[in-house]
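First the structure, then my questions, so here it is.
For this depiction, one protein chain was excluded, whereas all remaining protein chains were kept in their positions.
Then we have subunit A:
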Amino acid sequence: MRALFYLTKQSLVNNVKRAVKKPITLLIMIGGIIYGVFVIVMLGQLVRTVKVDSVRGLLAIVTIWTIYMFFGNFASYSSRKGIIFRPAHAHFVFPAPISPKLILIHGAWMNYLLSIIVAIVFFIAGITVFQIEVWRMLLFFLTGCVLELLMEGSIMTYLYANDRISAENMKWVGRIIRAFLIGVSLLIILYFRRYGLTLESAWSFFDWPGLQMIPFVGWNISAYHLILLGPAPLNIVCTTLYLLSVAGMFAVARHMKCEGGYYEDAAKFADDYAEMKQQKKNGEMVTSVGKKKKKFRRVKEHYEATGAKAIFYRQLLEYKKEKYFIFSKMTLLTLFIAVFFSYMMKDSVTETGMPQMILLGIVGYMTLITTGYLGKWENEIKSPYLFLVPDSPIKKLWYSTLMEHIKALADGCILCIILGTAWGVRPGQIAMAVLIYTVLQANRMYIKVVVQCLLGDSFGKTGQDIIRMLIQMMTLGLGIGAAVLVGTLINIDFVFPIILIYSIIVTVIIGLLASFRFYSMEQFA
């Protein structure tokens, strides 16, 4: 345990030292703390404003929180993914002569910290906002900090570290837990189906006896009923059951044999998590940890190309092997946005009388927000082979991004044709909107190359994206301003061609600047 404490303490100390050395990180940390306190104070005021600053109000909030935490913890622990280990744990900690249970409990310290912070916030809010007696809030705090943590730690240990149950059987335990969670969710849904989704039914839900009878989570909520509202037959019985279940789970977890069978899953998850962090660091949009090994289709086509053109055909070959060719999550998101807004905004857009302008606005917005969207071209610059190809930098830039332009054209068609048709935009304007979308995506890509080239690793990916957005807004804003001016003063029909021509000119210029990046691997910064 001494070694694990040493590890945590030194890591914390060094992280703080590092943060102090970097004023921006320190400012972000201080800003985050101030923001956190501000949000809590605002929530306290909100509770007063909407008049839920009563015992029942606190009970409602703690019920929602308990259900939320219970679901989150059970779901992640049952799939052995709730505790974040690093690859360094697999190297230094797992092979060390430290009890696997201790390593597990230590690994989840961040989870406990969150529970303790929340319990402290509830304690302070209970006394100040909800005007509850101190002794009741002390009991409340102890339930949150001691009983809940004991329960969580025991369940976690049982699900992770049980070496007696085979891996296959453990999967079944996980499935049963997930089925239980689905059952609890269905019960809550059924309640609201029966009593309707109204404010009254929601308030009654928190007093509903059925809720307190749900094993573990309901019994836990029942303990809060007992503390805050006083004894009643139901909450006495359910709280007793909760205490017994905590004691039982703790005893099982304590005496359970564990020789580190979970290390295999934990090490795999640590690698997947590290990969996900790296992808995020690279600015990619990551939706899950630990993707399954990708399966590729067999391709019979044979392509031949020389010079930089070979880059394009290699990418084409790679995309042909993909399950959905060039269509990705981005295509799905674009389709969803197009279908959603075409119906949701139809009436309000038609009322404005200028649906084409709204379409243009959405096209511009989509270009600015899609920062996490990376294609195969992003990896081209990282590969030394690109710089060894005997061709001009402009051609290398063009052919390594050509497939992205085709993808942008496809996404642009989906977005603009669906929205434009639903909103009654003229076909000519829809076609121009598609081209504007494609050019703006190219513009985004090229500005990103220029920004990366000039800044190197400074400001991080988020900082670089903000700078990229600012440059894009500044360069394109001029053209948009001019187009709007001409549109207002002369003819609204000029807006689309002006924006299209202007964006093409700007994009070509930025593209030429970006091509410098393709001279050598070394960046300017």
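Heads up, the rule we're going with is that a residue touches a chain if its C-beta (ideal position, glycine included) is under 8 Å from a C-beta of that chain, and two chains touch if they have at least 3 such contacts; residues count from 1.
We take it that contacts and distances are computed from a predicted model.
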Name the omitted chain as UniProt records it, choosing among "Aldehyde:ferredoxin oxidoreductase", "ABC transporter permease", "Alcohol dehydrogenase" or "ABC-type multidrug transport system ATPase subunit". "ABC-type multidrug transport system ATPase subunit"
Consider the whole complex, including the chain that is not shown, and state which of A:Gln10, A:Thr25, A:Thr306 or A:Thr352 touches that chain. A:Gln10
Specify the residue from the set A:Ala202, A:Ala267, A:Ala431 or A:Met469 that touches the hidden chain. A:Ala267
Which listed residue (A:Pro23, A:Pro97 or A:Pro233) would be found touching the missing chain in the intact complex? A:Pro97
On subunit A, where is the contact patch with the chain that was removed from view? 2-3, 6-7, 10-12, 14-15, 18, 86-88, 90-99, 167, 259-261, 263-264, 267
